[in-house]
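Inspection log for the structure reproduced underneath, given as structure tokens.
Every protein chain but one is kept in place in this view of the complex.
Chains here go by letter, A and B, matching the order in which they are written, and residues are numbered from 1 within each.
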Amino acid sequence: MEGNRKRWDTLKRDRMERIREAIPLVKMGKIVEASNAVKLLETVIKPYDKVTIEGDNQKQADFLADCLCKVDREQVHHLHMVQSAISLPSHLDVFEKKIASKVDFSYAGSQATRLAQFVKEGKIEMGAIHTYLELFGRYFIDLTPRVALTVAVSADKEGNLYTGFNTEDTPVVIEATKFKQGIVIAQVNEIVDKVPRVDIPGDWVDFVIQAPQPFYVEPLFTRDPANITDSQVLRAMMVIKGIYAEYGIQSLNHGVGFDTAAIELLLPTYGEELGLKGKICKYFSLNPHPTLIPAIESGWVESIHSFGGESGMADYVAARSDVFFIGPDDSLRSNRTYCQAAGHYGIDLFIGGTLQIDKFGNSSTATASRIAGFGGAPNMGCDPRGRRHSTEAWLKCGREDGVQRSLIGDLPRGRRLVVQLQETFREKMAPGFVDKLDAWKLAETAGLAIPPVMIYGDDLTHIVTEEGIAYLHKCSSLEERMAAIRAVAGFTEVGLEEKPEETTELRRKGIVRTPEDLGIDLSRANRSLLAAKNVRDLVEWSGGLYHPPAKFRSW
Amino acid sequence: MRKWEEMQERSFYESTARERAINLVDKGTFTELLAPIDKMTSPHLPILGEAVSFDDGVVTGVGKIGKRPVFVISQEGRFIGGAVGEVHGAKMVATFRLAQQSYEKIKEKYPNDYESRIPAVVISFETGGVRLHEANAGLLAHAEVMEQIQHCRGKIPVIGLVGSKVGCFGGMGFVVVATDMVIMSDRGRIGLTGPEVIEEAMGKKEFDASDKSLIYRITGGKHKYIMRDAAYLVKDTIGDFHKQVAEALKMSYDEVQSHRCIGSLKLVEEQLELVKIAAENNFKDATDVWAYFGNKKSDQIQDQFYDEFIREAKRRPRR
Partner (left out) sequence: MALQELNFSFKPEKNFTSFAPEWFHSGVVGSGDMEVLMEHKKQDGKVTVKVVTPVTGFDQVWEKVLAKFVAETKIGNLHMEINDNNATPFIVHMRLKQALFEAKGDVES
């Protein structure tokens, strides 16, 4: 019969063939010398392959990324990069050199401007900008990597990998690649006889290369308390009193930034004073933020699961195994996929800062000249419609929802709190509220299908500015939401449209509350409320277990 | 304004110039001279479109510690990095002059027991030196302040405090070491050329200005304390600085000025000897110097907390 002649193992045969070609490059077991790395890539990567370079928030397969830029483009071209982060110059150099041509990614950070330029010049064909969970999801649907260039702390000669403190994306990248007959190459800092713990079993890894330099790690989640402003302190007071205490928020995620750092540093002072210890902020899905140390040390926090590690926090985290997820080797086990899933379904509140909020409440960090991507924030900054377990905070937010009854009748259903912290004007008078998001302009210049919006207005429940809190989910119409946004938008073009009589009515309904309504004393809103005022104080809180990177050591 | 007692507990590093000035002297004794109400702003900054301040970045006044009048000069780093312009400099100089007038009057009034009543000058430095927008006036002010310190010698103790965010750099780095006694916290920094300028001139390999840790090893309070550029190292509260100043004012004038770094042939020779030691030993980092003076765990010093450091630090022996 016709069907019997069809081959059902072409991927496997192709894989075997590529591996066979690479055998002369193997020194011993799975180990390939760094000097043969470029040759290895030229051998196992074929034109039009989907390739992932592991570029996490923290650890970077930087050596393999450099090697990929050096391959012969006669042999290797038209690659389709499917990677979570574009964080190193080399991640874009492969496009400049015409080795790769298309990209699907989540986050671009420091390369955002150059990426936008490349897209505009037609050097890159844009697949889509994903959130982490979407991209990881599509690894198992239609964006499965043919070759994964990954990174670990150490490996043994059987290829067992130790990813340690910064495990991050490695498990999901390797699982998707390996089990669809792909090829996994790992760069490691060292090759050892026995790895401290097996994070990735050796038979999921094809080649191991000891990189000439340890992989690069960026301290992305460290915020020096010395740079927290009085207005950030005020917003933090408002969040603690007007949201965390109001709803009894026990499980949450903090987006990274000075605003959330201020909240973390106010828990042991202002939070304590309000008698909230044990009632709020017990469970986090969060990287090990150094600014959370005082709250942890004061006994606020029961549990933290992390997406990745953070420079200098290894010893502290290892010594707090009641709080963090620690392996048998006593070091942190982070995992971006699991932590994002936990952050999507397991928590009651997401809070973070943004660049722009429009008059409807949509927010974006895009500007016309930067494609920054999303990272994981939208996976947490949304109401997970598939959630079925209930908590008090979730139910209260659902009960307050101004439109729910008009959609599902009197059935009780809760709602995730999604909070945006916004300064009405940032430095140089850049407005935090705008009539139209810059994301529209970016979509036009970069030819994106939709404007890249971080959090859609209908997912957003609260906006916190210095002017007040808008409890947007309580509104029963778009008109009312827009009025509530105007009421807290200060002296921006959006705020100047505010009508005092509307605001008075919204305050009466409890949809808008000013610091005064919340009983917050403006004169106390200053840095003296911070439990730690600088990095040195954090070290002291940690009992000397936190070892900040040199650029934060101002003593 | 917060209560004096509360402010004694407050971080010196975090405090404004005015908070430091008021709370470095005894409770309720501070009178500000040329206060904001006098609106003595810089005549030069407006032309350049630069923001002005009613005190031109320095708070001057007089208070008391015990029986002694204390003339205070307190620089504000938040205003143009505490840089010294014309008005700022003139306020410093005038404060020194007032202290000298006060000295003469007290001597006249209490010919027999004036020693326990003589005034002191306390300068809380927070500055990068000359204000480039009015550089000539700023440079002149540096020279004049130096001159005033000389006028005070043998009469009025001049005490320099360094523990604020900006530190004490540029020309004021010279001025501070010309005082009779320097009191620092481990957050304070003293240097002549700013870190960025050194990097610019010598290259990143020689001096990486983004390495805050390195900057603190070279310019920070602990190093200055070991080297005896700083006579005392105190904890970072206004109260600890206040207490140390009060202690100094209990000392005889001779004892205070025994902490000078420069100002006599003997002291110059001592400094030259240090230069020789540095050249001979080819020190690569401050930690090498610390080890040379007998600090065995020199690589741990930077991370030591105050009490442990004070307990264990071995300082440069004086001749």
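Here, a contact is a pair of C-beta atoms (placed from the backbone, for glycine too) under 8 Å apart; a residue touches a chain by one contact, two chains touch by 3 or more.
Only a predicted model underlies this, so the values are computations on that prediction, with no experimental measurement involved.
Undergrad: If I consider the whole complex, including the chain that's not displayed, which of B:R78, B:R153 or B:R315 touches that chain?
TA: Of the candidates B:R78, B:R153 or B:R315, B:R78 is in touch with the missing chain.
Undergrad: Write down which of A:D142, A:D193, A:D410 or A:E427 is the residue touching the left-out chain.
TA: The one listed residue touching the chain not shown is A:E427.
Undergrad: Among B:V52, B:L192 or B:M227, exactly one should touch the missing chain; which is it?
TA: Missing-chain contact among the listed residues: B:V52.
Undergrad: Just one of A:L234, A:I280 or A:I351 touches the chain that is missing; which is it?
TA: Considering the complete complex, A:L234 is the one touching the chain left out.
Undergrad: Could you list which residues of chain A touch the chain missing from the display?
TA: 229-231, 234, 423-429, 465-467, 490-491, 496, 522-523, 525
Undergrad: Extract the touching residues of chain B with respect to the undisplayed chain.
TA: 1, 16-17, 35-37, 39, 41, 45-54, 76, 78-79
FYI, only the chains that are shown with their structure count from here on.
Undergrad: So how far apart, in whole Å, are chain A and chain B when each is placed at the average of its C-alpha atoms?
TA: Their C-alpha centroids are separated by 45 Å.
Undergrad: Where on chain B is chain A touching in the complex?
TA: Going by the criterion above, the answer is residues 10-11, 13-14, 186-187, 210-214, 216, 220, 302-303, 305.
Undergrad: Can you tell me which positions in chain A touch chain B when the two form their complex?
TA: Its residues touching chain B are 527-528, 533-534, 536, 539-540, 544, 550-555.
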